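Worksheet for the structure shown next.
All protein chains but one are shown at their positions in the complex.
Here is subunit A:
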Amino acid sequence: MNYFPDEVIEHVFDFVTSHKDRHSISLVCKSWFKIERYSRQNVFIGNCYAINPERLLRRFPCFKSLTLKGKPHFADFNLVPHGWGGFVQPWIEALARSRVGLEELRLKRMVVTDESLELLSRSFVNFKSLVLVSCEGFSTDGLASIASNCRHLQDLDLQENEIDDHRGQWLSCFPETYTSLVTLNFACLEGETNLVALERLVARSPNLRSLKLNRAVPLDALARLMACAPQIVDLGVGSYEDEQDSESCLKLQAAIRKCTSLRSLSGFLEAAPHCLSAFHPVCHNLTSLNLSYAAEIHGSHLIKLIEHCKKLQRIGDKGLEVVASTCKELQELRVFPTDLQGGGNTAVTEDGLVAISAGCPKLHSILYFCQQMTNAALITVAKNCPNFIRFRLCILEPHKPDHVTSQPLDEGFGAIVQACKNLKRLSVSGLLTDQVFLYIGMYATELEMLSIAFAGDTDKGMLYVLNGCKKMRKLEIRDSPFGDAALLADVNKYETMRSLWMSSCEVTLGGCKRLARKAPWLNVEIINENDNNRMEENGYEGRQKVDKLYLYRTVVGTRVDAPPFVWIL
């Protein structure tokens, strides 16, 4: 390769797109490092505090796409207080000051403000794609800036964000000359939508492939929208109540029949179940179905819908046996609890999981909430589906044992990690002893992310994992009896990981301080909502248990934007 000019090598590198592979390339020699640096298009930063914008720009001056993640995963479950951090503003400011030709920005669990969005919209002429997942801090005014100023925008994808809906006219801020829309997802907006503006926008967007509507878009409007966009591939339906207006229903059915490219269906946020049949003609083409927000669709209607969906690959729903017998191509499944107080949802047990594993041989990712589980079921699932990449099982009641034998579920999960050699992500639940972690450490060689809650007996449990799982990147633990001995056993391990979260465990302030001293390249954050100073004032200082610990490797030292309740050691 050294006999080729740089341009040729660069051209070869263009075919290498995964971050891991590009990283490997950069380590081969100085020449390759340099070429790779200048040709890198996509940068992924899994923890926005592991590095800063200045260093990013020094290393990769020519990138076009940036992915940033902010808060730790357990922020999704309200374990991280408001104001913890993850602000995108400094990043956008730094990028705006530089000459980088940013085209795509993907943010997850970050705080985004209207000011940030305004600055973003004005600073990058070729900006094409904005994807915000689980972000907060902005309003529809920010969206209005994006619509007004980003002439070449293709994707505006808002997934599960907290957006302050000012019920303004952001949709009408897209200029009349603007025709390049490909993806529009505003399902998470609460308020009324300017339907006229939306229809006109869709009508002048011949490249529109993905459209996900919010609650406020009713049936007759949907019919008109689909008539304008028969080329649609991915549809999220909003409100769907009014079946009485038969003319609208007929128009919708006619429009749906023309959508022969439709492959993915979601939404039905407010749905009268009878209307689902309008979609039956296109079901046989669907590869992805997400009904997890369709609270009003039950039983027979769901089953009828799924029975039509023979090609399904991705699904989130409640009708499992039907899924097992119909959807042979199924690859991903998510089953959410209907009743979060744990009272209902008696229909989802280990039987459903076993049925799915037997019926869907291509299944590789599952998220499954249920009331009860047995070791026998898990062992069967492991035998049926050795291809799992992601296996997340949540038994609703903490510490619940095998409901038949009253044993811990160690053997069941042990079977899963032993059989699934490619397992990258695992969430465990139910009654578990240190034994399950011994299995995980021994067999889960590819495991990158592990979520533990209400499990284990002693520090040995955590040590098995830290010593065994060489590829571990994110470890998150809550309400488990792991303490300082486990935390401090191998400090250098944390350099190979992105982050560690421990809440309501046995770790003490003294232990954390010792860790911070031993590993200056770690940020060791203690999150203490009530009173940060109390910990030092009373005499139990060293032995005081730490409620929330979040540590992560970083090359840029202590962050400067931490709020008062975060103490960085």
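Rule of thumb we're sticking to: a residue touches a chain if its C-beta (ideal position, glycine included) is under 8 Å from a C-beta of that chain, and two chains touch if they have at least 3 such contacts; residues count from 1.
Throughout what follows, contacts and distances are computed from a predicted model.
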item: Per UniProt record, name of the chain withheld from view ["Auxin-responsive protein", "ATP synthase subunit b", "MTMR6 protein" or "Cell cycle control protein"]; value: "Auxin-responsive protein"
item: Absent-chain contact - pick from A:223, A:377, A:453 or A:469; value: A:453
item: Residue among A:394, A:447 or A:487 that touches the chain left out of view; value: A:394
item: Contact with the hidden chain (one of A:369, A:464, A:552 or A:567); value: A:369
item: Chain not shown, touching residues in subunit A; value: 74, 76-79, 134, 160-162, 188, 190, 241, 244, 246, 269-270, 272-273, 292-293, 295-296, 298-301, 336-343, 369, 394, 396-400, 427, 451, 453-454, 478-479, 481, 504-506, 528-530, 540, 543-545, 547
